[in-house]
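See structure below.
A single protein chain has been omitted from the complex, and every remaining protein chain is retained in its original position.
So, subunit A:
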Amino acid sequence: MINLFKKRQYVTVPQKVDKKEEREEKEVKVNIPDGLFTKCDDCGKIVLKEDIEKNLMKCPNCNKYFRMTAWQRIKLIIDEGTFLEYDKDLSTLNPLSYPDYEGKIKKLIDETGLKEAVVTGEGKIKGTDCVIAVMDSRFLMGSMGSVVGEKITRAVERATEKRLPVIIFTASGGARMQEGIFSLMQMAKTSAALKRHSDLGFLYVSVLTDPTTGGVTASFAMLGDIIISEPNALIGFAGPRVIEQTIKQKLPEGFQRAEFLLEHGFVDLIVERENLKETLYQILLIHRG
(Lines give C-alpha, C1' and ligand atoms only; values in the text may rest on other atoms or scores of the structure.)
Protein backbone atom coordinates (compact mmCIF):
# COMPACT_ATOMS: atom_id res chain seq x y z
CA MET A 1 0.00 0.00 0.00
CA ILE A 2 2.66 2.48 1.04
CA ASN A 3 4.64 1.77 -2.10
CA LEU A 4 1.63 2.29 -4.25
CA PHE A 5 0.93 5.63 -2.63
CA LYS A 6 4.49 6.75 -3.19
CA LYS A 7 4.33 5.78 -6.80
CA ARG A 8 1.31 7.95 -7.33
CA GLN A 9 3.03 10.94 -5.84
CA TYR A 10 5.94 10.40 -8.13
CA VAL A 11 3.61 10.56 -11.07
CA THR A 12 1.90 13.76 -10.02
CA VAL A 13 5.03 15.81 -9.34
CA PRO A 14 6.03 16.62 -12.93
CA GLN A 15 2.44 17.54 -13.73
CA LYS A 16 2.55 20.22 -11.08
CA VAL A 17 5.71 21.71 -12.51
CA ASP A 18 4.08 22.37 -15.87
CA LYS A 19 0.76 23.41 -14.41
CA LYS A 20 0.48 26.66 -16.31
CA GLU A 21 1.28 25.24 -19.70
CA GLU A 22 -0.83 22.22 -19.05
CA ARG A 23 -3.79 24.40 -18.21
CA GLU A 24 -3.45 26.33 -21.44
CA GLU A 25 -3.22 23.11 -23.36
CA LYS A 26 -6.30 21.80 -21.67
CA GLU A 27 -8.32 24.86 -22.60
CA VAL A 28 -7.41 24.46 -26.21
CA LYS A 29 -8.31 20.81 -26.07
CA VAL A 30 -11.65 21.56 -24.50
CA ASN A 31 -12.56 24.18 -27.00
CA ILE A 32 -11.32 22.61 -30.18
CA PRO A 33 -12.21 18.98 -30.14
CA ASP A 34 -9.64 16.96 -31.99
CA GLY A 35 -10.41 13.62 -30.44
CA LEU A 36 -13.59 11.88 -29.49
CA PHE A 37 -13.15 12.15 -25.74
CA THR A 38 -12.17 14.79 -23.24
CA LYS A 39 -11.59 14.83 -19.51
CA CYS A 40 -13.78 17.09 -17.39
CA ASP A 41 -11.61 19.35 -15.18
CA ASP A 42 -14.14 19.25 -12.38
CA CYS A 43 -15.23 15.64 -11.94
CA GLY A 44 -12.28 14.03 -13.71
CA LYS A 45 -14.54 11.79 -15.80
CA ILE A 46 -13.62 10.99 -19.37
CA VAL A 47 -16.60 12.05 -21.43
CA LEU A 48 -17.58 11.92 -25.08
CA LYS A 49 -17.18 15.32 -26.69
CA GLU A 50 -20.33 14.76 -28.61
CA ASP A 51 -22.20 14.32 -25.34
CA ILE A 52 -20.85 17.63 -24.06
CA GLU A 53 -21.92 19.40 -27.23
CA LYS A 54 -25.37 17.83 -27.11
CA ASN A 55 -25.61 18.99 -23.50
CA LEU A 56 -25.06 22.72 -24.34
CA MET A 57 -21.33 22.40 -23.62
CA LYS A 58 -21.89 21.15 -20.09
CA CYS A 59 -20.38 18.01 -18.58
CA PRO A 60 -23.00 15.26 -18.81
CA ASN A 61 -21.68 13.85 -15.55
CA CYS A 62 -21.23 16.83 -13.19
CA ASN A 63 -22.88 19.70 -15.09
CA LYS A 64 -19.66 21.75 -15.22
CA TYR A 65 -19.92 24.59 -17.74
CA PHE A 66 -17.43 24.46 -20.57
CA ARG A 67 -16.84 27.69 -22.46
CA MET A 68 -18.91 28.15 -25.58
CA THR A 69 -17.60 29.51 -28.84
CA ALA A 70 -19.25 32.63 -30.23
CA TRP A 71 -21.07 30.66 -32.91
CA GLN A 72 -22.28 27.99 -30.48
CA ARG A 73 -23.68 30.80 -28.37
CA ILE A 74 -25.40 32.50 -31.29
CA LYS A 75 -26.94 29.20 -32.27
CA LEU A 76 -28.17 28.74 -28.71
CA ILE A 77 -29.72 32.21 -28.39
CA ILE A 78 -30.74 33.48 -31.82
CA ASP A 79 -33.60 32.04 -33.89
CA GLU A 80 -32.27 29.93 -36.72
CA GLY A 81 -31.74 31.81 -39.95
CA THR A 82 -32.28 35.28 -38.46
CA PHE A 83 -28.70 36.29 -37.62
CA LEU A 84 -27.17 39.04 -39.72
CA GLU A 85 -23.52 39.60 -38.95
CA TYR A 86 -22.07 43.13 -38.72
CA ASP A 87 -18.57 44.29 -39.63
CA LYS A 88 -17.16 40.83 -40.11
CA ASP A 89 -14.21 42.09 -42.10
CA LEU A 90 -12.77 44.55 -39.59
CA SER A 91 -9.27 43.34 -38.99
CA THR A 92 -6.47 43.82 -36.57
CA LEU A 93 -3.45 46.12 -36.94
CA ASN A 94 -0.30 46.27 -34.88
CA PRO A 95 -0.11 49.89 -33.64
CA LEU A 96 2.78 49.32 -31.22
CA SER A 97 4.71 47.09 -33.64
CA TYR A 98 4.52 44.41 -30.99
CA PRO A 99 6.84 41.54 -32.00
CA ASP A 100 4.99 38.85 -33.93
CA TYR A 101 1.53 40.16 -33.08
CA GLU A 102 0.41 39.72 -36.69
CA GLY A 103 1.66 36.13 -36.66
CA LYS A 104 -0.24 35.39 -33.49
CA ILE A 105 -3.45 36.86 -34.89
CA LYS A 106 -3.10 34.96 -38.13
CA LYS A 107 -2.64 31.71 -36.25
CA LEU A 108 -5.75 32.40 -34.19
CA ILE A 109 -7.75 33.19 -37.30
CA ASP A 110 -6.73 29.84 -38.75
CA GLU A 111 -7.47 27.97 -35.55
CA THR A 112 -10.80 29.53 -34.69
CA GLY A 113 -12.22 30.62 -38.03
CA LEU A 114 -12.91 33.98 -36.37
CA LYS A 115 -11.41 37.28 -37.46
CA GLU A 116 -11.32 38.68 -33.94
CA ALA A 117 -12.53 38.00 -30.39
CA VAL A 118 -16.09 39.17 -30.88
CA VAL A 119 -18.92 38.45 -33.30
CA THR A 120 -21.59 41.16 -33.59
CA GLY A 121 -24.86 41.37 -35.46
CA GLU A 122 -28.60 41.43 -35.20
CA GLY A 123 -31.13 38.67 -34.98
CA LYS A 124 -34.31 37.52 -33.35
CA ILE A 125 -34.95 35.87 -30.00
CA LYS A 126 -38.28 34.06 -30.30
CA GLY A 127 -39.26 36.57 -32.94
CA THR A 128 -38.06 39.67 -31.06
CA ASP A 129 -35.35 41.78 -32.69
CA CYS A 130 -32.14 42.64 -30.89
CA VAL A 131 -28.53 43.54 -31.49
CA ILE A 132 -26.11 41.04 -30.06
CA ALA A 133 -22.36 40.85 -29.46
CA VAL A 134 -20.70 37.62 -28.41
CA MET A 135 -17.10 37.37 -27.26
CA ASP A 136 -15.05 34.26 -27.80
CA SER A 137 -12.38 33.38 -25.25
CA ARG A 138 -10.44 31.23 -27.71
CA PHE A 139 -9.22 34.36 -29.46
CA LEU A 140 -6.37 35.69 -27.28
CA MET A 141 -8.48 35.15 -24.17
CA GLY A 142 -11.26 37.27 -25.63
CA SER A 143 -9.13 40.32 -25.04
CA MET A 144 -10.38 43.71 -26.22
CA GLY A 145 -8.21 45.54 -28.70
CA SER A 146 -9.25 48.14 -31.28
CA VAL A 147 -11.29 45.74 -33.41
CA VAL A 148 -13.30 44.34 -30.51
CA GLY A 149 -13.95 47.85 -29.19
CA GLU A 150 -14.90 49.18 -32.61
CA LYS A 151 -17.23 46.26 -33.41
CA ILE A 152 -19.03 46.57 -30.09
CA THR A 153 -19.29 50.35 -30.44
CA ARG A 154 -20.70 50.08 -33.96
CA ALA A 155 -23.16 47.40 -32.88
CA VAL A 156 -24.39 49.61 -30.03
CA GLU A 157 -24.62 52.64 -32.34
CA ARG A 158 -26.67 50.64 -34.83
CA ALA A 159 -28.94 49.50 -32.04
CA THR A 160 -29.41 53.15 -31.08
CA GLU A 161 -30.26 54.08 -34.68
CA LYS A 162 -32.63 51.16 -35.08
CA ARG A 163 -34.08 51.62 -31.60
CA LEU A 164 -33.20 48.05 -30.65
CA PRO A 165 -32.12 46.45 -27.38
CA VAL A 166 -28.50 45.30 -27.04
CA ILE A 167 -27.36 42.01 -25.54
CA ILE A 168 -23.64 41.46 -24.99
CA PHE A 169 -22.16 38.12 -23.96
CA THR A 170 -18.83 38.79 -22.30
CA ALA A 171 -15.93 36.33 -22.15
CA SER A 172 -12.65 38.14 -21.79
CA GLY A 173 -9.43 38.42 -19.88
CA GLY A 174 -9.65 42.21 -20.32
CA ALA A 175 -7.92 44.78 -22.47
CA ARG A 176 -5.49 43.50 -25.09
CA MET A 177 -1.97 44.25 -23.89
CA GLN A 178 -0.42 44.04 -27.37
CA GLU A 179 -2.34 47.12 -28.52
CA GLY A 180 -1.42 49.12 -25.43
CA ILE A 181 -3.16 52.43 -24.86
CA PHE A 182 -5.48 51.88 -27.84
CA SER A 183 -7.01 48.93 -26.01
CA LEU A 184 -7.49 51.00 -22.87
CA MET A 185 -9.38 53.63 -24.87
CA GLN A 186 -11.86 51.03 -26.10
CA MET A 187 -13.23 50.96 -22.56
CA ALA A 188 -14.18 54.62 -22.83
CA LYS A 189 -15.44 54.28 -26.39
CA THR A 190 -17.77 51.35 -25.74
CA SER A 191 -19.07 52.86 -22.49
CA ALA A 192 -19.82 56.17 -24.22
CA ALA A 193 -21.79 54.40 -26.96
CA LEU A 194 -23.81 52.53 -24.32
CA LYS A 195 -24.51 55.79 -22.50
CA ARG A 196 -26.10 57.27 -25.63
CA HIS A 197 -28.13 54.12 -26.17
CA SER A 198 -29.23 54.21 -22.54
CA ASP A 199 -30.12 57.91 -22.51
CA LEU A 200 -32.63 57.30 -25.30
CA GLY A 201 -34.37 54.74 -23.13
CA PHE A 202 -33.21 51.54 -24.82
CA LEU A 203 -32.44 48.30 -23.04
CA TYR A 204 -29.00 46.80 -22.57
CA VAL A 205 -28.56 43.34 -21.05
CA SER A 206 -25.08 42.02 -20.35
CA VAL A 207 -24.59 38.30 -19.93
CA LEU A 208 -21.35 37.48 -18.13
CA THR A 209 -19.77 34.15 -18.97
CA ASP A 210 -16.55 32.56 -17.80
CA PRO A 211 -14.21 34.45 -17.61
CA THR A 212 -15.07 38.16 -17.48
CA THR A 213 -12.24 40.24 -16.04
CA GLY A 214 -10.13 43.37 -16.39
CA GLY A 215 -11.03 46.13 -18.81
CA VAL A 216 -14.18 44.37 -20.00
CA THR A 217 -15.52 44.10 -16.46
CA ALA A 218 -14.51 47.73 -15.92
CA SER A 219 -16.53 48.85 -18.93
CA PHE A 220 -19.48 47.32 -20.77
CA ALA A 221 -19.82 44.11 -18.72
CA MET A 222 -20.91 46.06 -15.64
CA LEU A 223 -23.12 48.57 -17.45
CA GLY A 224 -26.16 46.42 -18.24
CA ASP A 225 -29.57 47.64 -17.14
CA ILE A 226 -29.84 43.99 -16.28
CA ILE A 227 -26.76 41.90 -15.63
CA ILE A 228 -27.08 38.15 -16.00
CA SER A 229 -24.38 35.61 -15.28
CA GLU A 230 -23.88 31.95 -16.01
CA PRO A 231 -23.34 29.81 -12.92
CA ASN A 232 -19.84 29.74 -11.46
CA ALA A 233 -18.42 32.16 -14.05
CA LEU A 234 -15.26 33.95 -12.93
CA ILE A 235 -16.03 37.69 -12.82
CA GLY A 236 -13.72 40.35 -11.47
CA PHE A 237 -11.63 43.41 -12.11
CA ALA A 238 -8.24 41.98 -11.20
CA GLY A 239 -7.46 38.36 -11.95
CA PRO A 240 -7.22 36.06 -8.91
CA ARG A 241 -3.49 35.51 -9.43
CA VAL A 242 -2.78 39.25 -9.45
CA ILE A 243 -4.75 39.71 -6.23
CA GLU A 244 -2.95 36.85 -4.52
CA GLN A 245 0.38 38.38 -5.50
CA THR A 246 -0.70 41.82 -4.28
CA ILE A 247 -2.12 40.86 -0.90
CA LYS A 248 0.11 37.79 -0.43
CA GLN A 249 -2.62 35.50 0.82
CA LYS A 250 -4.82 32.81 -0.66
CA LEU A 251 -8.26 33.82 -1.84
CA PRO A 252 -11.32 32.27 -0.23
CA GLU A 253 -13.25 29.53 -2.04
CA GLY A 254 -15.80 30.91 -4.47
CA PHE A 255 -14.19 34.37 -4.55
CA GLN A 256 -15.08 36.26 -7.77
CA ARG A 257 -17.52 33.58 -8.90
CA ALA A 258 -20.96 34.54 -10.22
CA GLU A 259 -22.60 33.54 -6.93
CA PHE A 260 -20.17 35.80 -5.02
CA LEU A 261 -21.11 38.74 -7.25
CA LEU A 262 -24.80 38.02 -6.83
CA GLU A 263 -24.35 38.01 -3.06
CA HIS A 264 -22.47 41.32 -3.18
CA GLY A 265 -25.05 42.96 -5.38
CA PHE A 266 -23.23 43.17 -8.71
CA VAL A 267 -25.25 40.68 -10.72
CA ASP A 268 -29.03 40.68 -11.08
CA LEU A 269 -29.53 37.00 -11.67
CA ILE A 270 -27.75 33.77 -12.44
CA VAL A 271 -29.34 31.79 -15.23
CA GLU A 272 -28.64 28.21 -16.27
CA ARG A 273 -27.65 27.84 -19.88
CA GLU A 274 -30.75 25.89 -20.84
CA ASN A 275 -32.94 28.75 -19.57
CA LEU A 276 -30.95 31.60 -21.04
CA LYS A 277 -32.88 32.10 -24.26
CA GLU A 278 -36.25 32.01 -22.52
CA THR A 279 -35.08 34.42 -19.81
CA LEU A 280 -33.71 36.87 -22.38
CA TYR A 281 -36.96 36.60 -24.29
CA GLN A 282 -39.01 37.37 -21.19
CA ILE A 283 -36.83 40.40 -20.46
CA LEU A 284 -37.15 41.66 -24.04
CA LEU A 285 -40.91 41.13 -23.85
CA ILE A 286 -41.26 43.26 -20.74
CA HIS A 287 -39.25 46.05 -22.40
CA ARG A 288 -40.98 45.92 -25.75
CA GLY A 289 -42.30 49.45 -26.28
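In the analysis below, a residue touches a chain if its C-beta (ideal position, glycine included) is under 8 Å from a C-beta of that chain, and two chains touch if they have at least 3 such contacts; residues count from 1.
As a convention for this text, contacts and distances are computed from a predicted model.
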item: Complex member absent from the view - protein name from UniProt, among "Multisubunit sodium/proton antiporter, MrpG subunit", "Thiosulfate oxidation carrier protein SoxY", "Acetyl-coenzyme A carboxylase carboxyl transferase subunit alpha" or "Fe-S cluster assembly ATP-binding protein"; value: "Acetyl-coenzyme A carboxylase carboxyl transferase subunit alpha"
item: Contact with the hidden chain (one of A:221, A:258 or A:276); value: A:221
item: Residue, one of A:69, A:183 or A:229, that touches the chain absent here; value: A:183
item: Residue touching the undisplayed chain, where the options are A:92, A:137, A:209 or A:229; value: A:92
item: Of A:108, A:175, A:207 or A:283, the one touching the omitted chain in the full complex; value: A:175
item: Subunit A, residues in touch with the chain not shown (by the definition above); value: 89-93, 95-96, 98, 146-147, 149-150, 153, 175, 177-189, 191-196, 198-199, 214-215, 217-223, 235-238, 242-243, 246-247, 251-252, 255-256, 264-266
